[in-house]
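Here it is, the structure, as structure tokens.
All protein chains but one are shown at their positions in the complex.
Going by the order they are written in, the chains are A and B; count residues from 1 in each one.
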Amino acid sequence: MSGYFAGIVILTCVNLLAVLGLSLLTGFTGSFCFGQAGFMAVGAYVSTLLTMRLDAPFPLALVAGCFASLLVSIPLGYPTLRLKGDYFAIATLGFAEATRLVVENLEKITGGSRGIPSIPTQTSLPVILIVALFCVWLIRNYVSSRHGRNCIAVREDQLAAEAIAVNTFRYKQISFAINAALAGLSGGFLAHYVGFIQPSMFGIPKSTELIAMVIFGGMHSVTGAVLASIVLTALPEVLRVASAWRLVVYGALVVTIMVVRPEGLLGSWELSWSSLRELRSAWQRRFQTQS
Amino acid sequence: MILQQIVNGISIGAVYALIAVGYSLVYSVLNFSNFAHGDVLMLGAYIGFFSLMLLKVPFPLAIAMAMVGAGIIAMIIEKIAYRPLRLRRAPLLYFMISAMGMSIFLQNFTIVTIGPNFRTYPDIFPVKPFAVGNLSIGRLDLVILIATVIVLLLLTWLVYKTRIGIAIQAAAYNMRVASLMGINPDLIATLVFLLAGASAGIGGVLFGMKYTVYPWMGVLTIKAFVAAVVGGLGSLPGAVVGAFVLGITETFAAAYISSAFRDLFSYLLMTIIIVARPAGLMGTVAQEKA
Partner (left out) sequence: MALLEITNLSKFFGGVKAVDDFNYTLDSGHLHAIIGPNGAGKTTIFNLITGIYPPTQGKIFFDGQEITNLPPHVIAQKGIARTFQNIRLFPDFSVLDNVRTACHQQANYSVLEGLFPTPRRARQEKELTERAYNLLELVGLANRAKERAKNLPYGHQRRLEIARALALQPRLLLLDEPAAGMNPDETEKLMDFIEEIKEKFNLTILLIEHHMEVVMGLCDDIVVIDFGKKIAQGTPEQIQSDETVIQAYLGAGEEL
């Protein structure tokens, strides 16, 4: 496998991890998170500082980054997830900006806006591929469990969810924590693949790109999130589209999708043996009626 | 020294107030935060800038053009990105996403068409500040404060004293009841966006003069949104109070604690306020009808 191709697959997995979390939080639970890149930054910086300054082994550093990001989500979600969605959205945006600010100004530790160069590139294709697929499996399990259904109930109608004894605040917190953990993991892998990190990598454009992936694929489908991560990471890499034009198209598409087909490409369709069988029988029926 | 900080705080607060009322006005009637408001402001700043530089119009006319232009743009945004959602009663989440999409589009469209560079307004007012005793007051800051006061007074008059304003208030109180009383919700939405857009237009010009003009300057209005939240989303007086509270807190934090972490204190203030008073300083908690 060529290094170029492997690189695209690794970047796809990096995005996929962050998108999976958002899919759970925004797509399934209905809380709009504007600051996903902030959690990636926490994961990236914590894991990098551990491998570079303390010579920690890479897996341990990854887990620490993931955990640090999860911890940050707790005080952030606690005051805001009880309130109307606007407050949470702005709080996450504020968090991402504040994180960037802290990183830029703690120059002695983080290298400021110039960032940290020559990070050991320890992210390998098989490892990240296995981790990403494992996380897809976890999230698929979760959304089809009773807890996942409760999350969807929160999204669909919060008051009705409360009326059937769903602790809506708790489920939002859990989704937020899982989201943060996945984003932290994604950030750790990213840092140890690219080999350098700087605050500008984790700005608002990164957050919006990730959100766009969730929306394009289908807000209620893990399969959609996976497909969108693959297509939207690989396509720009292969086509080498200028990033600004790409974002112009993303923006227009996001609005169009919300207006025309808010459920996104796949709606709530999931790839599974039984859904494939259903597709096949639907095809056969169509074929029979035609002949 | 303290007095000087208060003056600085007020001058920042005035800019925030101008933008925050736009957020609050839309929120009060349509119950969602128009996150594309900052980009309308950015476009207003560009309209003002090019009116001055290319069309060579006098300054007051440039402001008027920015207000009209930004108002019309805001109206169009409402029609394209929000109205279809409102008509089919889509959940709040979709409004926020649509607003975000619109914001990405406007920002990057400006980057690819006008270019990503920073542009500086010509000096309309002498740079040299007034000196009152030990205090120094920037001429531009004074202009901004006066403009803010005028716009706020106009807006107050419009919303509280005219027929249109009373219709807007009725819609803010309860859109469904208002529409039963013969108020056309589409018209109200259009008007609200026109007003919010126009205030963002003048806000953009003043913002652009104080700092610079660039495609992602809309991001700076996050702070104005924070001010609207602090004051109480949906409350016009709240937006103004919140803006000045935030402006002054920020300047003091920057002067006495750390200027690098100034924005951190803004977010901290917001967090404290919404934990202690979720409805903000002046807002009332809206209870969802079951």
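Definition applied: contacts are C-beta pairs under 8 Å (C-beta built on N, C-alpha and C of every residue); 3 or more make two chains touch, one makes a residue touch a chain.
This structure is a prediction, so every number in the text was calculated from the model and none was measured.
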Residue of A:64, A:153, A:211 or A:266 in touch with the missing chain, whole complex considered
A:153
Residue in contact with the excluded chain [from A:84, A:100, A:206 or A:220]
A:220
Residue of A:142, A:196 or A:245 in touch with the missing chain, whole complex considered:
A:142
Pick out the residues on subunit A that sit against the missing chain.
138, 141-142, 145-150, 152-153, 156-157, 159-168, 174, 220, 263, 268
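Here is the rule we use: only the chains that are shown with their structure count from here on.
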For subunit A paired with subunit B, centre-to-centre distance based on mean C-alpha positions, whole Å
30
Inside the complex, what are the residues of subunit B that reach subunit A?
27, 32-33, 35, 80-81, 84-85, 90-94, 96-98, 100-109, 111-112, 116, 216, 219, 222, 225-226, 229, 233, 260-261, 263-264, 266-267, 270-271, 274-275, 278, 288, 290
Going by the contact rule at the top, pick out the subunit A residues touching subunit B in the complex.
26, 30, 32, 34, 79-80, 82-87, 89-91, 93-95, 97-98, 101-102, 104-105, 155, 159, 204, 208, 211-212, 215, 242, 244-245, 247-248, 250-255, 257-259, 262
